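Notes follow the structure.
One protein chain is absent from this view; the other protein chains keep their places.
Our next item is chain A:
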Amino acid sequence: MTAVVRAEGLSKYYGRRRGLEDLTLDIQPGEVFGYLGPNGAGKTTTIRLLMDLIRPTGGRVRVLGAPPGEAAIRARIGYLPGDLVLEGRERARDYLAFLGRMRGGVPPGRVAELAERLDADLSVPMRKLSKGNRQKIGLIQAFMHEPEFLILDEPTSGLDPLVQQEFLAMVREVRASGRTVLMSSHVLAEVEHVSDRVGIVRSGRLVAVENVAALREKAVRRVELHFDGPVPREAFEGLPGVRDLRVEGAGVRCTIDGRPDALIKAAARFTVVHLVSAEPDLEEIFLTYYSEEGAHHDHQVPA
């Protein structure tokens, strides 16, 4: 099966300024790939290389099996720019019709259906659209021709929470039909529920690619237990996977890696009155990657 995206050593410099360095990445058909990183990390540079808006300084990239410069493949891609600009007196409906025609046609009723789902008004002249409505029009144009591959740069920015949910539902439908999505974000929470894998990019380099399910498994969980009376510290010491143990009278706090089984069995010997287990926070793992990477760099500086 041909990879939807295959990048090998892909680099982009703007003059001497680094945009992206040595990106090697495969995205497989049918997956939703979350592309994460802070602003200016190289997400948009990567996406614009895939869309042939900018040309690589080094390395090579194939999109849907072809070089991105091949115009015909762009009919099979839906693209939402990170900074979408819509201008003029033209109504959104007419502009969408123009884009649809240029991409070889849109199934009838498709635009109206998407507009209804996202609650977008298509009769407004484009220059009068608010930020959120502009983003909705951007999403409609990316989804409307039912492309094999959706490239969405910061798709949720400017959308209110209800519309965000609807958008995520649309992404799930795309995946269910075997099509592929690459979406960028600087907030993991926005993409973790729909992504199969996430790539983390930082200062122009891809620092990690992780399976979301695996990431969740690895996730650090904070647990708090309360008992009906003081408990001995020894009962909880040395349990596999338990770290940062604090025992204060009737309360026990710790973090656990992976399965909570040993802790639960240890606690079962006493009377548990209250248990709090925080949902694994991927955001935290995400930040851990960054700080580890940061620490790594710090070590290199004196050497």
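The criterion applied here is as follows: contacts are C-beta pairs under 8 Å (C-beta built on N, C-alpha and C of every residue); 3 or more make two chains touch, one makes a residue touch a chain; residues count from 1.
Please note the rule applied: contacts and distances are computed from a predicted model.
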> Looking at UniProt, which of "Response regulator", "D-alanyl carrier protein", "ABC transporter permease subunit" or "Inhibitor of KinA" names the chain we cannot see?
Replying inline: "ABC transporter permease subunit"
> In the full complex, which of A:M102, A:A213, A:A235 or A:A278 touches the chain missing from this view?
Replying inline: A:M102
> In the complete complex, which positions of chain A touch the hidden chain?
Replying inline: 14, 48, 51-55, 71-75, 77, 79, 81, 83-88, 90, 98-99, 102-104, 141
